[in-house]
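Complex shown without one protein chain; remaining protein chains in place.
Letters are used for the chains, namely A, B and C, taken in the order the chains are written, and counting of residues starts over at 1 for each.
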Amino acid sequence: MGLRLFDSLASTEPLADLFSDAAMLAAMLRFEASLARVEARLGQIPASAAAAIERAADPAAFDSSAIARAARSSGTITQPLVEMLRARVRETDPDASTFVHWGATSQDVSDTALMLCLARAADVLASDHERLASSLKRLSDDHAATVMLARTLMQPAPPITFGLKAAGWYGAVSRSGARLTAAFRDACVLQFGGASGTLAFLGAQGPAVAEALARELDLRLPDAPWHSQRDRLATFVSSCGVYVGSLGKIARDVSLLMQFEVAEAAEPGGGSSTMPHKRNPAGCAVALAAATRVPGLVASFLSGITQEHERGVGNWHAEATTIVSVVQSAGAALAAVAGVIETLRVDAVRMRANIAATGGLVFAERVMMLLAPKIGREAAGRHIKEAMQAADRDRQSFVTALAAIPEVSAALSATELISLESPEAYLGSAEEFRQRLLNDE
Amino acid sequence: MGLRLFDSLASTEPLADLFSDAAMLAAMLRFEASLARVEARLGQIPASAAAAIERAADPAAFDSSAIARAARSSGTITQPLVEMLRARVRETDPDASTFVHWGATSQDVSDTALMLCLARAADVLASDHERLASSLKRLSDDHAATVMLARTLMQPAPPITFGLKAAGWYGAVSRSGARLTAAFRDACVLQFGGASGTLAFLGAQGPAVAEALARELDLRLPDAPWHSQRDRLATFVSSCGVYVGSLGKIARDVSLLMQFEVAEAAEPGGGSSTMPHKRNPAGCAVALAAATRVPGLVASFLSGITQEHERGVGNWHAEATTIVSVVQSAGAALAAVAGVIETLRVDAVRMRANIAATGGLVFAERVMMLLAPKIGREAAGRHIKEAMQAADRDRQSFVTALAAIPEVSAALSATELISLESPEAYLGSAEEFRQRLLNDE
Amino acid sequence: MGLRLFDSLASTEPLADLFSDAAMLAAMLRFEASLARVEARLGQIPASAAAAIERAADPAAFDSSAIARAARSSGTITQPLVEMLRARVRETDPDASTFVHWGATSQDVSDTALMLCLARAADVLASDHERLASSLKRLSDDHAATVMLARTLMQPAPPITFGLKAAGWYGAVSRSGARLTAAFRDACVLQFGGASGTLAFLGAQGPAVAEALARELDLRLPDAPWHSQRDRLATFVSSCGVYVGSLGKIARDVSLLMQFEVAEAAEPGGGSSTMPHKRNPAGCAVALAAATRVPGLVASFLSGITQEHERGVGNWHAEATTIVSVVQSAGAALAAVAGVIETLRVDAVRMRANIAATGGLVFAERVMMLLAPKIGREAAGRHIKEAMQAADRDRQSFVTALAAIPEVSAALSATELISLESPEAYLGSAEEFRQRLLNDE
Partner (left out) sequence: MGLRLFDSLASTEPLADLFSDAAMLAAMLRFEASLARVEARLGQIPASAAAAIERAADPAAFDSSAIARAARSSGTITQPLVEMLRARVRETDPDASTFVHWGATSQDVSDTALMLCLARAADVLASDHERLASSLKRLSDDHAATVMLARTLMQPAPPITFGLKAAGWYGAVSRSGARLTAAFRDACVLQFGGASGTLAFLGAQGPAVAEALARELDLRLPDAPWHSQRDRLATFVSSCGVYVGSLGKIARDVSLLMQFEVAEAAEPGGGSSTMPHKRNPAGCAVALAAATRVPGLVASFLSGITQEHERGVGNWHAEATTIVSVVQSAGAALAAVAGVIETLRVDAVRMRANIAATGGLVFAERVMMLLAPKIGREAAGRHIKEAMQAADRDRQSFVTALAAIPEVSAALSATELISLESPEAYLGSAEEFRQRLLNDE
C-alpha cells in the first residue's frame, strides 16, 4: 500500500513495502508453514497435516485488518492469525488443524516474522550504504586539495580541505555502518521456545526442530530462546541510532554550507510552494528529521528491556512499532543522504573566497605559532591584536597590518609573511588524516 | 484503511481513521478550499476562482500515495498536493489556478491540517476519558470498605482500601486528563503566516483573512503565526506523555494484582495461542506498551523544538509522525484501560486473605505506635522482633506471640490486642483521602 | 561546595547551592523538626520530645557523605538520616528518641525535602525569567523597524523585522515560563502519608497534622498523599523541557546569526584557548547544551511514572537525580540566554545588506503577487525565472532585469517597480504580529 502521508518523510517506498501488512502476514505464515514442514520431516506431526497447513497458509486468503482488530483483545497478532489458519485448515482437513502452530507460542511467530522482515531490510540498507560510501570516497578524493574554512562553534577557524571534511563523514558513516551490519547479523536470529522457552511441547526433539526451522527460514539459530532477553535487538536499535546520527551530521553540515551567505555546497533540493526563487535542502531535512526522531525511539526501546520473567507485559508489546519506525527512519535518512552526496554541487571558488573574507584572521593562530617562540606569547598576542585593530580601522588586510609592525617584520621572514594568508601553507596533516580515514580496510 | 498489523496495539480503529491518508488529504484540501472562499469574500481573489478551487478540492480525486512519494523530493506533502490541485483547477478554469494556495505557505497547510485532525482526536479521547473516569469513581465507591494490603516496593505494608487505590488512580487520571484537555485547546490553533510569517502576500488584509479562515475552520486564532515556535505542540505532546503514564500506572497495578499468586483483581484478558488455561492481561499490556513507548516519543518531540529561524530544517519535518504516534498511543492506552476498569473482577475475599496471610506482620507498625509511647521505641522494637521470631518458630500468629510477652500484654489493653489484626482498625484517613480525591470539582 | 567541573555548564552556582548536600540535609531535618513541633502542638507527642528533636536536628552535626553511603543499602537517604537523628536525640533525651519521625515514612521526608528545594529554585528561575522577558521586550521594541531576511530551512525568504523575531522569542519564552510557573506551584506540595499513605499511625489526627505541617513548611497541602502518583512532578519536569526548548530556540537563532558569513547579531561570547581572533558563542552553547540534554531527561522521568502500588521499586528511586539535573539545566540555560540577550550586539546595517545581497530574489514572491492576477501565474512564473537568469548572466539586479521584460513593465506601475526591492514595502503584518506577541497581558 506504499507510503502513508504522515510517514512520507520517515520511510521509503521499499521499506514501507518490507514492513507492510502483506509482508508481515507472509512472514508469519511462512513461519507456520515451515514449522509444519519441518515437524513433519522429523516425525512430530503427520505429513498430510503439514501439506494441509502449507496449502492453507496462503497470505492472499487472510484479512490483515481483521487480525489487527482482533489483536487488541488478545494482545498479539499471532493468536487471531493462528485461529484463522486453523479454521482454514479445518475446512479441508479437520485432523490436520490439530497440528497448526504445533509446539510454538505466539511470540515465536511474531518475533521470528519480524526478524524475517528485518533481514530483508538489511539488504536494502546495505545497498544504499555502499552507494553512499563510494560517493563519499569519490567526493573526498575529488576535493583533496579544495581548501575551505574549518568552523568551530560555527565560527571561522584555520583552513581544512573539503576532502578532509568528506573523509570525516565517510569515516563515521563507515564505522557506524559496520556496527549496524554486525548488529543486524546478531539480531536476526530465530525465536522458537514454545510456551515457556523450553520447547517442552516437543519433548526431546525441541532443539532438532529449532535447528531445522532456522535452516528453513534462513535465519541463524541462537543458543537458546530469548523471549524476555532483548539485548540483541536493543543493540540493533541503538546501532541504527548511531548510524542515523552519523548521517544527520552530514546533513547538518551540508545544510549549513548551503546557506545563501555561505554558499559553499548545495544539494539540488526541493522547491517551495510559494517562493519561486527558493531551493530547500529537502534531502538534508529528511536526514535531520530522522536524527531528531530516532534518539527518542532508541530510549523507548531501551526502557522496555527489563521484561518480566519469561514474557513481558507491555514492554514486549511496545517493541515492534518502535523497531519498524527506527529501521524505516534509518533507511529514509540513508537514501536521502546518498542522494544529497551523489548530486552535491561544491563551489571551491566560494570556499576560498570565504577564507579570504575573514581578512586573514583565521591565520592569527599561525602568526602566534611563528612569533611566540621568538618574541614570547604575550608580545605575540599583543601584536596580533594590534594588527587586527589596524586592519579593521584602516580597511587593510591583517597581513599588511602585521607586516607594518617592526617587531613582527623583524621576527618573520619574507617567505613566512608572504605565505601567511595562503591556506595551503597551513593545512597541517589534513591530507594524511584524510587518507587514513578513507583507508579503513 | 484501518489499523496496520505493526500498529495494532498502538492505535485504535477510530484513531487510525482520523489520521489516515484520507483524513489528512481531506483536511489539507479543506484548508485550501476555505482559504479561497474566505479570500474571495474579502475581495482578495475572484469569486469564480474560489468556486473553481472548491470544486477541484475533492479528496476523491487525489492520489495520496503519489503525494507521499513526491513529498520526499520537496520535503513536504503540501507542495505536491498544491501542484495537483492547481493542475485540476487549470483544467476547468485556467485563470482560477493562479489563485490556488493564495498567500499561504506549505507549512500553513500541513500544520493546520494536522490541527484539524487533532481537534477531532480530542473528541474521541474526551469521550473515552469520561467513560474511564466514571468507571473509576464507581469502582472506588463500590470498594470504599474493601480492605487490602498496601504494597510498598512490592512488599506488604499496613492495609488500605481498594476504594482508596482506585481513587488514587482516578485522581491522577483526572488531573492528567484536565491538563491534556487544556493542552489540546491551546495547541489546536490556526497556522497561517505565508512565506515568512508576516502574511506580506496579502498586504494589509493578512489578519482579516486569518481571522476569517480560523472561523471557517473552527480553530482558534493565535496571536501570531508560529512556524518555528512549537511550545504549544510540545506541551500537548508532553501532556499526552503524563496522561499515558497515569494510565500505565493503573495497568501496572492491575497486572500485579492479577498475578496468580496475588489474585486480587483481574481483567477478563486475552487467551493464549498455546496454553488453554491462560488468561493474559491483554488490556494492561496495551496500556503498558504505550507507557513504554511514549516517553521516548516525547523526547523526540522536545529535542526538535529548537527550530532554525523562521522554519526549521528537519526538526519541523520530524514532528507529524511523532504527534500522530503519541495521540494514537494515548488513545489506545485509554481505550484499553477503560475496558479493563469496566470489566474488572475484584476479589475482596482474597484481598482480606492476603492480609491475613502475612500473619499480622503488617500490623507491626501499629504495635510500635501503641507500645513505643509507653515502653520506649527500643523496647517496643525488641518485643516486636521477638514476637515475629516466635510466630515464625511456633507457627502461631504474630498477635498471639505478642500477647505472650508480659511487657506487651501489660502495656496494651485487651481491646487493643484483640483489634490488632483487624484491618478496619488501622485504616487511618483512607476514607477521607478517598473522598477528597473523588471530589475534584 | 559549588559547581563541579563536569556540571559546570549544566548548572549555575546558586542552583548548585540550592541542591547541595547541605541544602538537602537542611531540608530533611527541617521536615523532621517541623513534624515534631506540629505533633507536639496537636498533642501527638510530648512537647519535650519535640524540643529535643529540634535541638538535635542541626544540619552541621550530620555527615552527608556517610548518609549517602548508607543510602545504597537501605535504598533511601532518609533511613540513615533518621537513624542518626534518633541516635543524637537519644544522647540527650532517650525518651524523646521514640518520637523522631513519628508517623512519617521515608518517602515523606525525601519527597518533601525535594519540594522545599524546588520551591526555592522556583524563585531563582522566576527572577532570571523576568530579566530575560524584559530584555526581550526591549530588544523587540528597539528593532521594531530593523529589517532583515527571514530564513526558512536556512534559505533566504521575504523580509521580516528583527523586532518580530525577538517578539517571537518573547512569546514562546513567555508562554513556556507561565506554564513552568504553574507547574512549579502545582508540584511543590507536601508529601505526608505514612507507611501506606493513610496516615494510620496518627489515628484520626492525620489530616490535622498534615495541614499544620504544610503550613509550617510553607507548602501547599494536596488532597491526598501522592507516593506513587507522580503526574504533578512529571508535568513540572515536562514544563522545564518545553521551557528549555524555547530558550534553546533563541540560542539556535543567535548562534546562526553570529556566523561570520551572516554577522547580523552576536553575543560577546568566550575566547578560544588557541585562536586569538576567536569569539565563541559560549552563552548559546550553554543553552543549546541544555536543550540537547533535557529532552532525554524528560523521557527518563516519564518512563518512571508507572510506579508499583503504593511505592515504586526503582522508578521512584530514579527521580531525584533527574529532577535536579532538569532544574539546574533549565536555570543554566536561562541565565545564559538572559546574558546573551542583555548584551546582544545587533548589526542593522548588515541585516539590510544581507537582504540586498540576494539581488532581489527574496522579492520574487512579491512580483508573483503583483503580476499573477494580471497576467496569470504561469506567465508570471516564466518572467520571474527569465529575470533571475538574466540577472545572474548579466550581473544586474533582479529588478532591473524584470523591468527589461516588456510584459512585466506593462503590468507593473513605476511605483511598484521602484519599491520592489524595498524591504519596508513587503513586511505585511510584521508589526501587528509583533505587538500582539508582546501584549500578552
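Here is the rule we use: a residue touches a chain if its C-beta (ideal position, glycine included) is under 8 Å from a C-beta of that chain, and two chains touch if they have at least 3 such contacts.
It should be emphasised that the depicted structure is a prediction, and the values quoted were computed from it without experimental measurement.
Note on the undisplayed chain: of the listed residues C:T161, C:S246, C:T322 or C:Q435, the one touching it is C:T322. In the complete assembly, the contact with the undisplayed chain comes from A:T198, out of A:T198, A:T343, A:Q389 or A:S409. When you scan B:T78, B:T112, B:T146 or B:N280 for touch with the missing chain, the hit is B:N280.
In the full complex, the hidden chain is touched by subunit B at residues 151-158, 255-256, 258-262, 272, 274-281, 285, 295-296, 299-300, 303, 354, 357-358, 361-362, 364-365, 368, 381, 384-385, 388. The set of subunit C residues touching the chain not shown comprises 1-10, 12-13, 19-21, 24-25, 64-65, 67-69, 71-79, 82, 101, 104-106, 109, 194-195, 201, 248, 251, 255, 269-275, 280-301, 303-304, 313-315, 317-318, 320-322, 324-325, 332, 336.
The omitted chain makes contact with subunit A at the following residues, 45, 75, 86, 94-95, 97-99, 103, 105, 150-154, 157-160, 164-165, 167-168, 171-172, 175-176, 179, 194-204, 206-207, 223-225, 227-232, 234-235, 238-239, 241-242, 245-246, 248-249, 251-253, 256, 288, 291-292, 294-296, 298-303, 305-313, 365-366, 369, 372-373, 376-378, 380, 426-430, 432-434, 436-437, 440.
The working rule: only the chains that are shown with their structure count from here on.
The two sequence copies subunit B and subunit C touch through a face in which the numbers common to both exceed half of the numbers used overall. Residue positions of subunit B touching 2 or more other chains, listed in rising order: 75, 105, 194-195, 201, 248, 251, 288, 291-292, 294-296, 298-301, 303, 313.
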